[in-house]
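Excluded from the complex is one protein chain; the other protein chains are retained at their positions.
Let's turn to chain A:
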Amino acid sequence: MLLKELTEAFGPTGFEDEVRGVARRELDAMGLSVRTDVLGNVIASTGEHHPGPRVMLDAHMDEVGLMVTHIGEGREDGGLLRFRPLGGVDPRVLVSKPVLVGERRIPGVIGAKPVHLQQPSEREKPIPMEKLYIDIGARDADDARRHVKPGDPVAFATAYDELPHRMAKAKSFDDRVGCYILLEALRRWKGALPVFGAFTVQEEIGLRGAHAAAYQIQPDIAIALEGTVAHDVVGTPAHGQSTVVGKGPAITVQDGQTVAHRRFAEFLWETAKTRNIPVQWRRVKGGTNDFGAIHRVGKGVLGGAISVPVRYIHAPTQVVSLDDVMHAIDLVVAVLDEIAKGGFRP
């Protein structure tokens, strides 16, 4: 199952190789023209000979993770691994989680000093990242060095599972759900339009891959496909929820780095409505996606984002509605159809 394979693939920011492998395999099977650029972005294209507008669909391959920075040498910490975050990771979600380390995917766990041995004052504060270690079971530093090294990337070890009512849980729905939508939309769409699928790197540390990809593609229209914040949980007022899981893909109004192109956002909304695809607005200012980089490339690019609501984004276990995912694919294909018919002129 492709979404399972994508979410379980190992791909912390800058180390997207496994995800890239899956994307290339799928794109090759579709018979698209596929290339990899100097940053590691994968760019697929179809219908380049058709008259424009040139449409770029974007999804980032990387996920938030950790990097091993030091192997403990002391009497107390010998063989334990120090680490720092790759992308935005709240240290509070790390305690008591299994991870995979480095190219060889060495299993490890992140533990903490037992609660029994913590002073009452210690218990009131989160355990800071510098007091956490990855334990791979090494007896000492030399033992650890036989298996891992500083610089090794680390990903959460979370299995994908489907839940009742078309829900699913996994790590890295941000943004493997986007990769999945992009692959399935390219597989399904058979129209006359120059369409470029960009699977980008390093979104989580500043939308790096998208800058270069957009420069190369020079699109007229770009759409970022994202797994975005949903916090539709108990105690959160409606205006703070951003999106609601199960209510359809979300269209950005305004986020940390973009203000929606009003006419294009309305076009996305109307396209969804006329085809009876459920859709909602993304309603918080925080966070962003690759469109934040793309729209500023060259002389500027028009477009927006279509996102799937994800609960517990950036945490080891994230939750989505598979219906939202399917509706997002439907919407992307519908939008391409409309553009091809001349339904939106840049």
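FYI, a contact is a pair of C-beta atoms (placed from the backbone, for glycine too) under 8 Å apart; a residue touches a chain by one contact, two chains touch by 3 or more; residues count from 1.
Definition applied: contacts and distances are computed from a predicted model.
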Checklist outcome for this item: Its UniProt record identifies the chain omitted here, from "M20/M25/M40 family metallo-hydrolase", "ABC transporter permease", "Response regulator receiver domain-containing protein" or "NADH-quinone oxidoreductase subunit K", as "M20/M25/M40 family metallo-hydrolase"
Checklist outcome for this item: Filtering A:2, A:93 or A:302 for touch with the omitted chain leaves A:93
Checklist entry - Which listed residue, A:31, A:51, A:164 or A:342, touches the chain dropped from view? => result A:164
Next on the checklist: List every residue of chain A that touches the chain not included in the displayed model.
Outcome noted: 72, 74, 76-77, 80, 88-90, 92-93, 95-98, 106-118, 123-127, 131, 133, 135-139, 143, 147, 157, 161, 163-165, 167, 169, 229, 231-235, 240, 242, 284, 286-287, 311-317, 319
